[in-house]
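Missing here: one protein chain of the complex. Every other protein chain is in place.
Up next, chain A:
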Amino acid sequence: MPAEAEPPDADPRITFLGPQRTPRVPHVVRHLGLRGRRFGMITAGWRDRETDDALLSDLLGGNTVNLGLWGLMQQVWEADPELAAADHRRRTVHTEMQELYLIGLEQANEAARRIRLHEPRDPRVVKESLMDVVDIMRTLDQRHVSRVDELNADFYERYQPQHRDAVVAGRFRVGRAVADCEAIAITGGHVGVLMGAMHVFNLGPALASPAVPDPLEDAGLRGATDPDDLPPPRLLRPVLAWGAGAMALTERIVLFYDHAVTSPGVSEVLMGGLGLTRGVVALPSPRERLDMRDRRRLGVLARRALPRRGVLLDQRTTVTLTADGRLPDDARVLGSDGIVTTYRQSLLDEAPTEPPLAVGPTGAGGEEVR
């Protein structure tokens, strides 16, 4: 899908790419009119290999600076052991929450499998039961995100990292570096590490100015608006992102891998992302990570994400979002019936009450069931 060529400064956009094994970055940079611009590179997802960025720098045109978030984070932990220990505890609790949430998902998954094996006397009844299971999964997803948000908010409130010397110094350095850049490139890698680093150094506000507050809501004249309905923060400079980088920019980070050796094979929400998009779940390398033949499974993944759409970021994909952070009409997304379609078509097709679930015993094993 062609990227939109527009003046990059007037209307900065987010551009998602597929995995860069065969790099398309130079082509996209040229196409977006960003050639020769100074790029800030975020490679924190590569962890201790963060600085192995020579090739990426070349691909971006050579006028680059690596924000070095992972390295800075290590410096913060070293300089502030109390914060390091607290953050370790936060991550430990998050891991435990993730494990327990997954147990719930597995149970729902097992329920779906058993319902599907049921010989239907009335297919409608079975269909409704399966819809209930998807609803339960959606509820689990939502509650998990809320609890992780609470955990993080509690950590920030209790330990005030934003007021600690090491973090303040790091944020200042990152802020200065970002301010000198005309565009940002965020690579893939470990999405948890990347998110952690971006939060600590406050990359959200560095990349975009906050959404305009609603004066009526502020004055108490209107109830709180669903954050999903708010306009996204206004991007300050163009951002290229792929893999974990693309996931980090969205509202919700969904982990998925159908071919894991021992994990249960249920996609799971990790946490909220930076929220610079609207209605988007990034699905990098879908052909490698998802069983694309299993429509049921894909359908449930899509329905759990609704009203967001799972955008498929394959090898040669380039998707430039609209100015308000939404998918373009021709972006390839996962339809709620498990079939790949365009974003526009998926909006037309949306039938929220009808699950994409066939009934009766099958050999396929079910959407999330292996």
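Worth a mention:
Just so we're on the same page, a contact is a pair of C-beta atoms (placed from the backbone, for glycine too) under 8 Å apart; a residue touches a chain by one contact, two chains touch by 3 or more; residues count from 1.
In this text, contacts and distances are computed from a predicted model.
Only one of "2-oxoacid:ferredoxin oxidoreductase subunit beta", "3-methyl-2-oxobutanoate dehydrogenase (2-methylpropanoyl-transferring)", "Enterochelin esterase" or "PbrT family lead (Pb2+) uptake porter" fits the UniProt record of the hidden chain, and that name is "Enterochelin esterase". Here one chain is not drawn; of A:59, A:126, A:181 or A:247, the residue touching it is A:247. Remark: the omitted chain is touched by one listed residue; of A:161, A:192 or A:310 this is A:192. Contact between chain A and the absent chain runs through residues 19-21, 45, 48-49, 188-192, 242-244, 246-247, 255-257, 260-263, 270, 284-285.
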